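A single protein chain has been omitted; all remaining protein chains appear in their positions.
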Amino acid sequence: MTQNLDLTDIQGNIVKAYGSSGFFKARYLFLRVDDGDKGRDFVGAITSKVTSANEKLKGDDALTVTTNMAFTYAGLQALELPTASLVGFPSDFVMGMSKRKDILGDDGPSDPKYWDKIWQEKVHIWISINGKTSDVVEERYQWILQQIKATGGVTLLRGHCGEDGNGNAVDDLPYQDASVLYEKDGVTPTAKEHFGYTDGIGDPVFDGQTNNAARVIGRGKLTRSGDWVPLATGEFILGHVDEAMEYPQTAPRPDLLSNNGTYMVYRKLHENVGTFNKFLDEQSKDYPGGKELLAAKFSGRWRDNGAPLVHTPDNESKAEWDKKFAAADDATQKRMLTDFTYNEDISGAKCPFSAHTRRINPRGSLEYGVKDAFHTPGALVDRRRILRRGLPYGKVKDETSDKGNHGIIFMALNADIKRQFEFVQQQWINYANDFKQGNDKEVLLGNHSSKDPGKVVLQVEPGSGKPPHFVNNIPRLVETRGGDYFFIPSIGALKLIAGGLVDPT
Amino acid sequence: MANTSGKATALTVLSPIVNQIIDGKSCADITRERCYRLPIHEKSPLAKVPNTYLARLFVLDNVYYESLTASDSIFNFSEITSIFSDSARLKALPRKDQLKSKYLVFSTNFHGDLDEYLTGMWEKWSYDDNGQQRGVQHIWEHCVAFDGVKDSSSFISYMKRCQLDATLFFNGSTDDSLQEQLKSLYLKQEFSKFAAANQGKSAADLQQAFKVFIEKVQPENLDQPSWVPGQSTP
Partner (left out) sequence: MSNIAGKAYAMNVITPIPWYKVWLNRLIFWAALKIPNVLNGLLTLSLIHYARWVIIPRDKFPRLDPSQPKEDLNYSYMLFFSNFNGSWDQYVDSFTFAIPSGLDLFWKMNVKYPKSVPLTPFHNYIQHNQIDTAHYYNAYPMAASNDVKSAKNVKKALIDFNAASSNKSPDEFLEDYNKLLNQLQNDFGEMRPTPIVSLAAQAVKERVMEEQRQSH
């Protein structure tokens, strides 16, 4: 049965990724609440422009700019939510991201002490602006500045690293800009990030999100019969039944505060582009398949078009896939990108166990080919999914250097930060027992240490007599530069918060 | 009875603790504190007891009262009678149990024969407690009738009197001797490093390097080099 969602009540960023609807520019603001009364007035003012999931994003009369809002635990305290509501939030959210650094592996250069200055501030409110052009983003930004002035009681926090209007590095920007990357022509938008990979292809699909069954293939959950069905809504939105057949336990009281809301993980991830390019060049010297195949082995997808390794394990099969892909219509292309499982590659010979896509979503393959071992093939996967809602930030000026400000604003949405995001980060990215690979971390996102660099094994066909390939001396390729955990309330709940009307009794 | 799975053995011991107070402390609390204060990992006395895979100690203070969790899964006649009579409702509530003694629970998984294992416990168990060497007696000292334990044979018969049989023992690992397991782990770690470091070498160089490697790691020598029991860092 398909779930009916109250789209007018759910914030728009939860149901759709704006970036794929033509909103190529974004700006993220962080504010501190100095006065509860005025702070709530400010929340009320912004709420009038908060984008719901019901708004039209594409077509003639569609929006050109969106606004969304979320709060840290300290923010909800500052807005004077009743204690009986506050105690209902889960401890991961209460602690916030920097205190979870040992769980997340934010050590060495990712340690919170090196984060952008803004993360030393008391971050209470997150506001995002997504726009189809920079101009509309700027316009909405100015409108928000007016609201800050009009209500008072909140301070826009400075301290983001980036560049000023003249391209000089600064560390006190009042906002974080983000943008899709463009082709060399500077006008054609891409879905790529700074290492050259295509991002966000395999985002999960949940019940009520889409009526298009084709979009569920490879993105929902795998059933015993081999079909794909949407994940339970409650994995991503509070107040709905989840994969354990119950309402998410992370919801605070009252229901009107939590229903149709969710949790967001915001992370600013710097990409060490110079190190990555050098590492890839060096490692591919001894790699028989060449540089692009090796880059694909790191991620699970080829850099140029996102072709999944499971169907394109070598240059020959890739060339054939490319031909088909080029000739296919849009729907078929999408299907070619997502319609596969790792059960087709249980040995890892095509897509290794260390590959990013395999680590973050093992696609029902944790039964390791043992027939009917678990209740469902996705039993260990379906409750570990996250919606990714990020965009790249910054520009790479020198492909041989790590310096500068460029990376990904990673935003993950889930009903339970600990069970979903933190689990994937800790157990599947920075550790590999579930993949029977000991402590070997994922190549791209793993918190490899310079003292003790990591290695991974690229599996080959079992019984072929060929040795597997070892990728050695993996450096830290991605560093955390900031972030926190946020609660994204429903629009109805925003109004309750703004009105001081939250009543958990 | 299923205390063994191949050569892996499960021992479950519940030793009643004397219900007495010494210097303002109950014997159960004294026992519990002694367990807390045992050094961990390589320094645990259990690291010295041959063939111990994994083992634990705790004090069972009482059993729990099951008032919390609901059950509606099985038709229960009392649920119908409860509607009409409050005394029937009360009768249908779970009974409340209360233990009269507290028990020191020792649960261990080891390789081999029980008597040999218990002999090893009696003879090898030792640890440093703020400068004082302690034997296994220190933990069991306040258990009922333990004062009769004087040597390994009386220790063995004492532990057997406290032993409970497992209904099901699940072995998700191996039943090899601990030395064998530790040597294997050592070899796995060292050979992984070797294979990664020697990738792409010429056949002759590789063969030479392998010979040196085998001399170093001595695969069939269980004594050394190897990991030590409880080894917590590489």
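Order of writing sets the labels: A and B. Residues in every chain begin at 1.
The working rule: contacts are C-beta pairs under 8 Å (C-beta built on N, C-alpha and C of every residue); 3 or more make two chains touch, one makes a residue touch a chain.
Treat the numbers as computed from the prediction; the structure is a model and nothing was measured.
Under the touch definition stated at the start, the shown chains contacted by the missing one in the entire complex are A, B.
Note on the undisplayed chain: of the listed residues A:Val265, A:Val457, A:Val478 or A:Ala498, the one touching it is A:Val457. Within the whole complex, the absent chain has one touching residue among A:Pro252, A:Gly348 or A:Pro489, and that is A:Gly348. Subunit A residues in contact with the hidden partner, per the touch definition given at the top, are 99-100, 102-103, 105, 243-246, 249, 347-348, 353, 367-368, 370, 372-375, 379-380, 382-383, 418-419, 423, 426-427, 430-433, 436-440, 454-455, 457, 459-460, 462-468, 470. One chain is missing from the display, and on subunit B it is touched by residues 2, 8, 10, 12, 14-16, 19, 32, 35-36, 38-41, 43-44, 46-47, 52-60, 63-64, 66, 68-71, 73, 94-97, 99-101, 103, 105, 107, 109, 128, 130-131, 143-145, 158, 161-174, 176, 178, 180-185, 187-189, 191-193, 195-196, 202-204, 206-207, 210-211, 214, 219-220, 227, 229-234.
As a convention for this text, only the chains that are shown with their structure count from here on.
Chain geometry summary: the mean Cα position of subunit A and that of subunit B are 42 Å apart. By the touch rule above, subunit B contacts subunit A in their complex via residues 195-197, 199-200.
Of all residues in subunit A, only 286, 455, 467, 469-470, 472 touch subunit B in the complex they form.
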